[in-house]
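What follows is subunit A.
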Amino acid sequence: MNSSAETVLSIENVSVHFGGLIAIDGMTFDVRSGEIVGLIGPNGAGKTTAFNVITGFLRPTGGEVRYRGVPLNGLKPHEIAQLGLVRTFQRTSVFQERTVFQNVLTGLHRSGRSNLWDMLLRTRREKESERELVETAQDLLRFVGLEQRASEQAGVLPYGEQRLMGVALALAVKPSMLLLDEPVSGMNPAETARFVKLVEKIHHSGVTILLVEHDMPMVMEVCDRIVVLNYGRIIAEGTPSEIQNNPEVIRAYLGQGKKRA
Partner candidate 1 sequence: MKKLAGVMASAAILAGSLVTGAYAQETIKIGVTQPLTGAFAASGNYVAQGARIAEDEINRAGGVMGKKIQLIVEDNKSNPTEAVSTVEKLIQRDRVPLLIGAWSSTLTLAVMPKLEEYKVPMIVETSSSGKITTSGNPYVFRISPTSAMEAVAFQPLVKKMNIKKADFLYTNNDFGIGSGQEFAKMLKENGVQIGISETMDPKATDFSAQLAKIKASGGDSLFVTTAVEQLTIILKQAKEQQLKVRIVSCGGSNSPDQLINQAGEAANGSFHTVFFPPWFPEVVKNPEPAKRYMDEWTKRGHNVGGLTEGFRGYDAVYVAAEAIKKAGKAESEAIRNALWDVKVKGIYGDIAFTKQGPAGKESGQHMPGVYLVTISNGKVAKTSF
Partner candidate 2 sequence: MSRFLPWLLVVLLASVPFWMTDYYVLHIMITTCIFIIAAMSLNLLLGYTGQLSLGHVAFFGIGAYTSALLSLGFQVNVFNVPFGVTPKPVWFAMLMAVIVAGFTGWAIGKLAFRVRGAYFVIVSISFAEVVRMVAVNWVELTQGPMALNNIPALTLGTGEFELSFLRKPSFYSLALAVAVISYIIIARIVNSRAGRAMNALRENESLAMSVGIDVTRYLVIATIVSAAMAGMAGALYTHYIRIVDPDVFLFIYTVTMVIMVITGGKGTLAGPIVGGVIFGFVPEALRAMAIKPEIQWIIYGVLMILIVYFLPRGIVPAIERFWAGQKPGDDEAARSVPGALQK
């Protein structure tokens, strides 16, 4: 896309050590506004660790992460989410016991305008705020295509729809940038195709996207740029076609002896 767009997420020399184990070693890369960037690499390369560092679930041993110029070091996950940097999870990405609709309402937490007294006294502001949230929730469900499922318990949805549910939850936070952690793993081709459409729809609405995924065709299809991690280090960075032909990337994947693509 537009390579002159401003940098929104910058990861500078980030390292993560668990005891003696090095999970990420001096990782540096940027994501620019409006991009879809893929973060790939073999199992155990440190991709999810990178996500955890960026979203505040893990404190880096060294280095700095900045989002729109704001250093994220020391911020808690919910504070980072409030800055507009929102993630999804590989697994357990919905509130299992709630209905789909309640899930989205929960995700809309930050949009509520009422305070504790409003809730206790059930003031007009509380009622209006709740009504707005309900409307927004309905819009969001329509956006991801789950409006038919609104009253079903989220935990019993088919796998693909749970992923959609997870995205709807993340979108409820009104992100300016979305981090998707292996969103299509375990999906069948039809579900994947549906999901890719959704990602593009989100992207068109102005959201920057960073994506961790094993499904290579999907990554190649949607990403503007790809960053390749192996053993905690970045070994390549470039457009999908550049990456596909990069000998080191091929070696890394073949060396591990498995390719999920």
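Candidate entries met the following condition: all candidates are chains of the complex that A comes from, given by their letters.
Just so we're on the same page, a contact is a pair of C-beta atoms (placed from the backbone, for glycine too) under 8 Å apart; a residue touches a chain by one contact, two chains touch by 3 or more; residues count from 1.
Just so you know, these numbers come straight off a predicted model, no measurement behind them.
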item	value
Of 1 or 2, the one touching subunit A somewhere in this complex	2
Interface residues, subunit A side, partner candidate 2 - complex	55, 57, 76-79, 81-82, 86-89, 92-99, 101-102, 105-107, 109-110, 112, 114, 116, 119-120, 122, 126-127, 129-130, 133-134, 150-152, 169-170, 172-173
